[in-house]
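Not every chain is included here, but those present sit where they belong.
By letter and in written order, the chains are A and B; residue numbering begins at 1 in each of them.
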């Protein structure tokens, strides 16, 4: 049997979510987490890294394109995640790919190979098993001016990261909760797995839900599950037992 | 009587679906299967190949543009389809047309003839009767920058494949469940047959349906039929007997 044909599961640390996806995100696959501003993409992605570090000894790399590492560290502190400590212990590495950090770069002529090399170097330095890119949309908006080559570059990044058998999670910006898909309309087709975080405004109230839109090669719970963002815990979703799996009953209306 | 004017039917392996289309997909015709991310396009297309191999001794060729063959093999394993075995037995061949596999190629100047030659070679190697292109949209997004020539190239591919009397199935990406047609808005007009896979979100639940939108030269059941994706079975639709054929009654409101 070949190495790749078993879907090795990676726990995200969002317990109820791991139940939704039959144990966790498949390793060696790309997962896109899409959402509107403030929907919880960065919290979810960081929790995924934090859980690897604290529960499984799986180190992580966090690639940022706009939010500086020092801000992410501050923002994640209230969830109980001590990123600076992990960083100092060599369990977490940042790749700061923000424009200010690479002054020589030119619009529309971005050296993607250079970024991949930097990520690769960070992965090797901390022997990372999990990688987060936050966010894909920022990468494309900043560095890749020509929409024609976007899909190809997205494919190349995914391919490069998958080759190293890493668990890869990429966030993507969505302009609204329903209807349209992600900004560049491609991310959700290219990724192996798609998770959507929603923050719906209804009659002046907000309601957050998480949905597994697709997971190639795997069964998963379908439909939206409510979640909340809690101090010292991060993303907390409803446990699977309290949700009915709709799949079997979907033949009947 | 000429060779082409009889619609020879090819069973897809989705039993209830074959009933919907009066026995199967016409050979020598192009079928487009459209759907949103995770709607089941790749599962449906692979099942079509798997059924030919295991039930009719009809070998197959699977042309991929983004999902690497090794991933598809892993993804299809849980449905009980042993693609690696078939590949080794010479009953299945992959054509990996992903960007990484053809480094020399240039954006907007894709050698479509080269792709057709590679497909043709694979078809001859395994003496294939069924061919899948997954997905057409990826082909166009990656390789054909100019939208003006899209329709013509789509026509050329279809013509070339139809000439060999193959049963051809091509997938296409749809941005949403209803309303708009496929991304490039042309695929559903150019194809001889169009099947739509939907994965509708309604009140936080998902519901999957399959519909035969058109089948040139043939009667077929009309409207959406529910289906589910099941472990070890793939696409499982409702048998025809449990659906009423709406055609005769469509004269009456």
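Here, a contact is a pair of C-beta atoms (placed from the backbone, for glycine too) under 8 Å apart; a residue touches a chain by one contact, two chains touch by 3 or more.
If you're wondering where the values come from, they're calculated on a predicted model, not measured in any experiment.
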Complete complex - number of sequence copies, 2 represented: 6
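Keep in mind that, in the parts below, only the chains that are shown with their structure count from here on.
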Rotation in the CA alignment of subunit A with subunit B, degrees, nearest 5: 60
Euclidean distance of C-alpha centroids - subunit A vs subunit B, Å: 30
Subunit B-touching residues of subunit A, taken from the complex the two chains share: 2, 4-7, 29, 148-149, 151-152, 155-156, 159, 178-181, 185-186, 188-192, 194, 209, 211, 213-219, 222-224, 246-248, 250-251, 253
Subunit A contact footprint on subunit B (complex, rising order): 36-38, 42, 66-68, 70-71, 73-78, 84, 98-100, 107-108, 135, 137-138, 141-142, 145, 173, 175-176, 183, 201, 204-208, 226-229, 231, 238
